[in-house]
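Missing here: one protein chain of the complex. Every other protein chain is in place.
For clarity, chains are labelled A, B and C in written order, and residue numbers in each chain start from 1.
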Amino acid sequence: MTDVKITPELVKEHGLTAEEYDRILAALGREPSITELGIYSVMWSEHCSYKSSRIHLKKLPTKADWVIQGPGENAGVIDIGDGQAAIFKMESHNHPSYIEPYQGAATGVGGILRDVFTMGARPVANMNALRFGEPDHPKTRHLVAGVVEGIGGYGNCVGVPTVGGETNFDPSYNGNILVNAMTVGLADTDKIFYSAAAGVGNPVVYVGSKTGRDGIHGATMASAEFTEDSEEKRPTVQVGDPFTEKLLIEACLELMATDAIVAIQDMGAAGLTSSSVEMASKGGVGFELILDNVPQREENMTPYEMCLSESQERMLMVLKPGREDMAKAIFEKWELDFAVIGTITTTGKLTLKFKGETVGDMPIDSLVDDAPMYDRPWVPTPKRKAVTVPAPADLGKAVMDMIGGPHLSSRRWIWEQYDHMVMGDTIQRPGGDAAVVRVHGTMKGLAISTDVSPRYCYADPVEGGKQAVAETWRNITAVGAKPLAITNCLNFGNPERPEIMGQFVGCLDGMGEACRALDYPIVSGNVSLYNETNGTGILPTPAIGGVGVMADIDCMATVAFEKAGETILLIGETRDELGASLYQKQILGEDDGLPPLVDLGVERRNGDFVRAMIENGQVTTCHDLSDGGLIAALADMAIGGNMGAEITLGETLPLHVQLFSETQARYLVAAEADVAETIRQEAKDAGIPVTVLGKTGGDRLSVNGDALSLALADVRAAHEGWLPNYMAAAE
Amino acid sequence: MKARIHITLKNGVLDPQGKAIEHALGNMGFTGVDAARQGKYIELDLSHTDRAKAEAEVDEMCKKLLANTVIENYSIELE
Amino acid sequence: MKARIHITLKNGVLDPQGKAIEHALGNMGFTGVDAARQGKYIELDLSHTDRAKAEAEVDEMCKKLLANTVIENYSIELE
Partner (left out) sequence: MKSAVIVFPGSNCDRDMAVALEKITGQKPIMVWHQEYDFPEVDFIALPGGFSYGDYLRCGAMSARSHVMKEVVKRAEAGVPTFGVCNGFQILTETGLLPGALMRNANLHFVCRDVEMTVENTDSMFTSGYKGMDSITIPVAHHDGNYFADTETLDRLEGEGQVAFKYKSDINGAQRRIAGIMNAKGNVLGMMPHPERMIEPALGGSDGRILFESVINSLG
């Protein structure tokens, strides 16, 4: 069947262990051909098989009455009422973006868009969660520029608004940046498409771009730890073609409006191989593919290359018999390739033919179910001790450094490069707690937020995992929406190290606990391991993307102060929680102590209270407290509304603790005095801690008179200036 | 001295622009175009007088800024 | 036959890309660059056999699509 001899070296080059190779021999009852070896290697890679994470992912809560489809399909699906569904997922494109930031990030966006429209959804919003190395690292600026341009280049061209995200800098990402992209789409609940193939004899159809030698072995690369010289090897990176993607979206949605499609799946990592194997496996059928029929961009492509190519903008479908011509006409109208490349069989095998010969014949089960699954050894992260965190030498300077520094400064420079308004439904633009996108043609809104605080996850994975989920929940609540479900992208170091595996297990435990307590299940996700260079892992970074719904976009809150003389209220209790805080890390240069405790009962109680105030129209100005604590939130609100504030804090805790503590489950709201008084009463009656802090107005931010008094203009200049100044500075 | 730099996509790298040009020319009735590729062309005016030094420096500029050597090739002519 | 087409901005048309290159090279410590201009480079594979005809047709392609003669000049080499 093959003339390439399979040597132990070749097996190793394919990232397979000797033991894994033995499993292949057992599954086939013979030696694999080179094409088969390649296919097993990608199917069994960490990226496709989740071999280190599967055992733990199973423990996550994935069900609720409103969940239509949980993990396991291309994206998760939730019911948002009125016969409509929100479909969403987040995915990483970390390694490719480090090697070629523009194309890596661009193709990351392209890939996640396909995951969502594959299911019949029109994509309506993109988000991006980005982590870069320290600003002073010589590569950081170039990576930020390229990644942001790539995300914009792709999303803007496709015409899906990029409405939010998050951006962090930390030395642990110096050699391993994280680029996590999320897409949210909308569909009717009765028009959702799945990937399970069915119908023996049905045609298997390839549509989209032609196949080239792009990113061959990209999937295995994404699972291999970086070493210094992988930068030198410069593996083939894929180039995205957003124009073709746009055509593909329109063509697929047009075909989906008919009844021709039995099953559909995008070709993502490991391209044709993983898409056909997954479709066949889910449907319990076999696939026979005639590789000669695959549209090819380059000459003399081998079966190996065609099966492993990661060329972008391609989809695989199973059609009902006799619908080929109608489908073909649609794809030709959109000037896309269309080819029948195979049929569904009863064999339970993936059979590959090329030039009249069989070049591969593998049991589907062996590719999926026999994939190795590891219960890797892990050790729990040692518990830290509580610490007392001292006051800064100069309070005003500390506040200015934080608000005008890399961590809290405005990301305007980023989001202004993204078209965040196309499609005409962006009701809350980037810069607030959650983005809000109107459900087209209705008064409903989808609220979306991505969050995680890697500092906390590093200090205490369980609390950090809880906090990440809770923070998206809180951000969605703060705009007035009801959080419904989440997707995630779990970025960690090398799982073969027990400490890293311990972080992973801990974060998942925490996430699961929070999801259960908040009725906020996980419906899709992605795992990216081996984010490590020369043995140093990234901070554990389980990025969470939350989605919620509001019934009426006219009852929505934003962070900006609206009117002078309004009363500012703090909902929730402030404790001395400066361990693992941004203040401690940035101003004192230390990272120690316990991260803030996440009390999920309190989180839910406070959040439900705040949401009700927004829903019933009492409050239109609200901001949750997160990194940087009270003073950071207050500054955001003042800058957003171009209006100062004057507040007074009591003496129960030291001033710097009250300003910088990152105690969870807290919100700032502003309202007219009489409304504020009502709210205060209602909170008290509900047993929710509430404090009147002061009033909006003026052109300064002042706390306790002169204890802290900053000109708003200076605060704004620092906040808005840091990122553009940093990016404009000489390399 | 003048440097003329051509930057083209490496073999096998997808060239969406070239593909679109091919297509558009076909639609406009130009039938004889089998393939189109698009690259960049950069001209630099240099104050160098030493040719060898200029060449080395322009090569460095290409590597460090002008070309994206992950996906692009470049060639330099000095004049 | 192959056509190599250079498309450059006309004199007097501000070239934002060229300016940015100049600037970036300066920042990176390359001192000898007095000016930079960025243009396009397009290669066409032609099925023509008649050189004169090919030249005329490529010229038309440039006029009608490849160059915007309001702001750009073009030059054609056949090979």
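By our rule, a contact is a pair of C-beta atoms (placed from the backbone, for glycine too) under 8 Å apart; a residue touches a chain by one contact, two chains touch by 3 or more.
Because the structure is predicted, anything quoted here is derived from the model rather than measured.
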Per the definition of touch given earlier, which of A:297, A:420, A:604 or A:666 contacts the omitted chain?
A:420
By the document's definition of touch, the residue of A:553, A:569, A:602 or A:723 touching the omitted chain is A:553
From A:55, A:157 or A:612, residue that would touch the chain that is not displayed
A:157
At which residues does subunit A meet the chain that is not included here?
149, 152-153, 156-159, 241-244, 246-247, 333-335, 415-424, 426-427, 429, 438, 553-554
Please output the residues of subunit C touching the missing chain, sorted low to high.
12-14, 16-17, 19-20, 40, 64-66, 68, 70-71
Name, in rising order, the residues on subunit B that touch the hidden chain in the full complex.
16-17, 20-21, 24, 27-28, 38
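Here is the rule we use: only the chains that are shown with their structure count from here on.
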For subunit A versus subunit B, what separation do you get between their C-alpha means, in angstrom?
36
I'd like to verify one number: the distance from the centre of subunit A to the centre of subunit C, where each centre is the average of its C-alpha atoms, in whole angstrom.
41
Which subunit C residues sit where two or more other chains touch them?
24, 28
Within subunit A, the set of residues that touch 2 or more other chains is none
Any idea which subunit A residues touch subunit B in the complex?
99-100, 102-103, 209, 212-214, 234, 236-239, 241, 243-244, 297-298, 311-312, 335
Subunit B partner, complex, touching residues on subunit C are 6-8, 18, 21, 24-25, 28, 30, 32-48, 54, 57, 60-61, 64-66
Footprint of subunit A on subunit B - complex, ascending:
9, 12-16, 19-20, 23, 68-71
